[in-house]
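The complex appears here without one of its protein chains, the remainder shown in place.
Chains: A and B, in written order; residue numbering restarts at 1 for each.
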Amino acid sequence: MKFTIQVNEGPYQHQASDTAYQFTKAALEKGHEIFRVFFYHDGVNNATRLTTPPQDDRNVVTRWSELAEKHDLDMVVCVAAAQRRGIADADESKRNGKDADNIAPGFRISGLGQLIEGGVQADRLVVFGD
Amino acid sequence: MLHTVNKSPFTNNSLESCLDCVADGAAVLLIEDGVYGALNGSKVADKVKAAMGKVTVYALSADVKARGIADKVIDGIKLVDYAGFVDLTVENDKVQAWL
Partner (left out) sequence: MSETKKFLYVNRKAPYGTVYALESLEVVLIGAAFEQDVQLLFMDDGVFQIAKGQDTAESGMKNFSPTYTALGDYEVTKMYVDKESLEERGLTVDDLLPLVWEDEDDDYAEKDSIILVSRDEIAALMEEQDVVLSF
């Protein structure tokens, strides 16, 4: 089955990103396809490269990056939500006159249409949020 | 249809609203703080047990264990792991998250 996953909350503040990650991982282990993981609202904060969590706890951001690399996942961060919250890649940063970018590996910034497309193309859309 | 509820029923009305809007034969999965809705003897236990007559109620084992309530779950609520969560989304035609 083909899944689109929507993640509405950032790392650590809510359990949403953890549950979404565990679900996505389990779905992949069962041989399902992940069409897209779409990060919206504070979910865009899962894409910051600058995270340094304590060593004895999970690293929510790199965990996503590693899963994406292992399974060639399409992880999309909503551009409007990212702009509001200061998550940017090099292009966005330059376009908006910022002096830095901070997006983590495996994430790409794109429009809300990617979420709708995810709903149309996938067999199941599962939302994780608060 | 699979309904997921992730909020505690003691702070939030998501579980109540969900149970008011489930059709016969649907599945309800309690996750994250929503697993507190599975606590036996709580003020919402009767409402949950009544709903179990028309829908199947599940709770995510990882979240039940994390919160130390595994021995207090209402009889008849099935515990599933993340793989079981995935299976529920496949077996039901769509998923609604009560956030």
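As a convention for this text, contacts are C-beta pairs under 8 Å (C-beta built on N, C-alpha and C of every residue); 3 or more make two chains touch, one makes a residue touch a chain.
Only a predicted model underlies this, so the values are computations on that prediction, with no experimental measurement involved.
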| item | value |
| --- | --- |
| Candidate in contact with the missing chain, chosen from A:Val37, A:Ile87 or A:Leu125 | A:Leu125 |
| Selected residue (touches chain absent from view) among B:Val28, B:Leu60, B:Ile74 or B:Val95 | B:Val95 |
| Touching residues on subunit A - with respect to the absent chain | 6, 8, 40-41, 80-81, 111-113, 115-117, 119-121, 125, 127, 129 |
| Touching residues on subunit B - with respect to the absent chain | 1, 13-14, 17, 20-23, 26, 94-99 |
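Methods note: only the chains that are shown with their structure count from here on.
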| item | value |
| --- | --- |
| For subunit A paired with subunit B, centre-to-centre distance based on mean C-alpha positions, whole Å | 26 |
| Contact set on subunit A toward subunit B in their complex | 1, 3, 8, 15-16, 19, 22-23, 25-27, 29-30, 32, 124-130 |
| Residues of subunit B touching subunit A in the complex | 6-7, 31-33, 60, 62, 81-83, 85-87, 89-90, 94-95, 97, 99 |
